[in-house]
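Notes for the one structure printed next.
Of the protein chains in this complex, one is absent; all others appear in place.
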Amino acid sequence: MKEISRRSFLKGTAATGAALGLSGSFYNFLFSGLEPAQASDETGIQKFQNACPRNCYDTCSILSTVENGILTKVEGNPQNTFTRGRLCAKGYTYTRRVYSPDRIKYPMRQNGRGSGNWERISWDEAYTLIAKNILKIKKEYGSTLPICLNKYSGNFDIMHYGIEGMLSSFGNTSRATGTPCWPAGIDSQTFDMGTIVNNDPEDLVNSKYLILWGVNPAWTSVHSMYFVQEAQRRGCKIVAIDPVLTQTASKADLYLQIKPSTDGALALGMARYILDHNLIDAKWLMNNALGYNEFFDYLKNNITTDWAAEKTGLPKNVIETLAREYATAKPANIWIGYGMQRHANGGQNVRAIDALAAITGNIGKSGGGAQYAHLETWGFNYHAMVQNKPAGSAGSGDRAININNFGAEVLAAKEPPIKMLWIACRNPMSQDPETSVVKKAFEAMDFVVTADQFFNPSVAMSDIVLPVTTIFETWGVNVSYWHYWLCLNQQAIKPMYESKNDIQIAMELSKKMNELEPGSCTFPTSGDLKDWVGKEFNTGIYNQFGISDWKELEKGPVKTKAGHVAWQDGKFRTSSGKYEIWSEEAKKFGHLPLPVYREELKPANEYPYRCISPHWKLNIHSQFQNLDWMQAINNAPFIEIHPETAQKMGIQEKDNVKMYNDLGYIVLPAKITETVAQDIVVVYEAWYKDKNFNVNYTVKALPADMGKKATGMPGMAFHDNFVNIAKV
Amino acid sequence: MGEYPLILFTVLSQLSAGAAITLSLLDYFTKIDNSAGKKSTLVVLVMIALSLGISLLHLGHPFNAYRALTNIGSSWLSREAILFFLLGILLLVYYFQWKEENSFRKSLGLIISVVSVLAVVSSGMVYVLPAVPAWNNFSPILFFLFTGAALGPMFILLMLKLTNGAFSRLVQFTAVILAASLMCFIVYVSVLLSGSGASASTGSQIVGSGIFWPRLLVNWILPLGIFAWLTFKRISPDRKVVCSLFVMVFIGELLGRYLFYYASVALKVAGL
Partner (left out) sequence: MGFLVDAERCIGCHACEMACKNEYQSEPNVRWRKVYPINETEYSLPERNHLSLACNHCEKPECLRVCPVRAYTKREDGIVIHDQGRCIGCKMCAMACPYEVPQYNVRLKKMEKCNLCDGRLDQGLKTACEAACPVEALSVIDFNGFTKYGFVIALPGFPDPSITKPTTRFIKPRIGAQVRRDQ
């Protein structure tokens, strides 16, 4: 592929552009119809509001600069007091993403899935092929259930729920259901408090004691790290509990290297100590909680700090000091990460930690709480998502396919089988467990359509790829599952090449389907994308954010007016309205009603090491690490091994190491570091362009204990992956 | 292309400087046939011009190379460029002075010798950089001078028809220079190896390199062995022998210069 230098691009005259072999429409960067956030001055520079839609705590407000129709830089919008006018390393690569020479430019058809033999087709040809396939399936199977959608978090912009809407508008379909990220923890907090709500992260500065439990904001929420450090400067003690000495743990006052998946044991041990030393907040419990006496009985009968020490690998005195410090500092805060719930006992562990916050009366306090996430600001109309099914659609509703065991469930689906996949905002071939099974599922299909921006491994296994716009080329609106800001996403430049927004695709496909078979698709066939954004708003949102019209967002992002301390009103959303340490609801879902310890999974002889595959700092899953600016910093995955383990296995720095189990193997250079423990290896999950690396070749589709209630499917125990290593 | 232009430029320019000195001193102290002298001057001049031309290939923008003359205040690269340029001009003047007895030419020859030495010294100074500990000493100057002294006289020997006495004295001189440069090289590498940090790694890069032994062999061991054998057998070397010695040492110097550029470890921000 021809290398397009960004600079020559910016300075691009028609001549340079032509030399680079770009299509003519590309120069047509006129501004007809685009509305800038700030009036353009005579220099031709315009600024637009954008919002980073990635699956990221921070959901940054972006100000983008456009000069003569070209996006020349992005900055953080200082109006947002959480992101404070800053982006992250990934955010600052956005110009490079928009103008990447690797972008998918036109609809293409692959002659032979996985062959790389792509040919350019027109949008009309693409729609015709897709529509004919859908109609054929419907005819052959009597319903559209053989069509399965796998869409999730590659783009969390509200408008992108229109993809689900598009599938609904053909009829009943199969849907990848659940979430790989955080379901076990959501269920835990749902059992305990009725739902997930976290304090405004800007409130972290009010904590006197902060436990960062299995969370690495220094890599996954850089803007929160400012508030963590600010709390630290104001005298708050920062404790990091993590099996890996993360970047966050490196900045903590105290780091506890816990045995993986034993977090519940630590929390329960601490609770026992707090109970024994009468450090509980009895008044808070009396007023707000149910089942605490049963919990205390459980602690007295089953839990000791000696047991907790044995389980967690942390000395008893450390656990006791931690418990005392946590229980006596007021307010004390715990931030529960998603990593620690990606275990077979992850949900129970989160419940045990929640209980710790409850018995010390930290819930509902500024500077206190058990922070996980929230969905408080997500009350949109989901106008694009909610579509009527065509009259007389066969089937009794959509069919759920577990997103966390996607490959196997697609292959196993019967009556009707799954024959067609639509992939959007997702890359299952690189991010799902059991890659080889996922590949088999793709191979078994009659037809696979993927909408994406880059030729990633899922695109490689598709028949048709549709080029989609970046956030700068379309309209949208975003909120966060962590902070309390709302941000409009304005179209700043014309779509590059032939890329289109997912809703545009849905509208045009609907038109084609109705041409071929009138009434076969209910999705609107025309509409203005900006109007679609407006249709997402309602008075609830307006009141929550103190605005009277969504167009006010063109002036900048806004924050909720109230509700910045979770559960401050003491009105829990459980059926009893109380904090339920004893949860009948949990019982209904097959769990014990109390936050008890559920045994962690341990390595077997053959596979003595636990492979943890956390996030990497230069990507979000399979996004960003493929861009050349990132590649210049790092372009090689590696495996982190403790020096003693390395010595035992005869492995030296940079030696190639094979990491394997009965599922598969990968070969990576060794990075020898004491940031991991002797019984753990770390491989950061990522998609590297043109590299056959994927840690998920070794990851089994093992469910976490919870997730079914809130998200429809249990979570994924990504970090219960046992492997062996050998020098190659 | 890497540093190849620099390897060629430095070795060729030092060879030319050595040759210019040899020629002008021979002219000053002995009698040289006019046409042979003229021809030799021309060859040296062409070699200097050629080496300067090659050095331009190292630049991103060769056509703006003239600007490189503008920082003689502090840049040894500017000084080096000026001096070689000056040497070229002097040789051009020298070239037109090859007619009968000419005391101007002889004095000019002395100036040429001085400028040649200064030019080679400034070439060496370019590399005396604190950022490259292995270079940050007298060694670049010393080894550059050795290159000129080893190759220059042999080159002139091959260009001119000299009396037996002058011929064998120059051959002896070359042998002495080679022996001295070998000794200095051994000392240099040992000092590097016994050092720490970047110096030590430069030392081990040099010794560990695949061309370390070939270089030792063609640059020193073979030529010095041949000298020793000739001396032992009391055979006086003829032009053929000198010619092959010259080729060996020339190749050896090119290999040595390759090592000079590729084995030198600069200071680095650690951790990468």
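Some observations on this one:
Per-chain numbering from 1; labels A and B assigned in written order.
Assume contacts are C-beta pairs under 8 Å (C-beta built on N, C-alpha and C of every residue); 3 or more make two chains touch, one makes a residue touch a chain.
It should be emphasised that the depicted structure is a prediction, and the values quoted were computed from it without experimental measurement.
Residue B:Leu77 is the one among B:Ile7, B:Leu23, B:Leu52 or B:Leu77 that touches the chain missing from this view. Touching the chain that is not shown, out of A:Arg54, A:Lys138, A:His223 or A:Arg399: A:His223 (per the contact rule at the top).
Of the listed positions A:Asn68, A:Thr81, A:Gln247 or A:Ser576, the one in contact with the omitted chain in the full complex is A:Gln247. Listed residues A:His160, A:Arg175, A:Lys259 or A:His483: the one in touch with the omitted chain is A:Lys259.
Those residues of subunit A that touch the chain absent from the view are 5-8, 10, 72-76, 84-96, 218-219, 222-223, 225-226, 229, 245-248, 250-257, 259, 313-315, 318, 617-618, 628-629, 631-633, 642, 644, 673-675, 677-678. One chain is missing from the display, and on subunit B it is touched by residues 58-62, 64-65, 67-71, 74-78, 81, 126, 129-132, 266-272.
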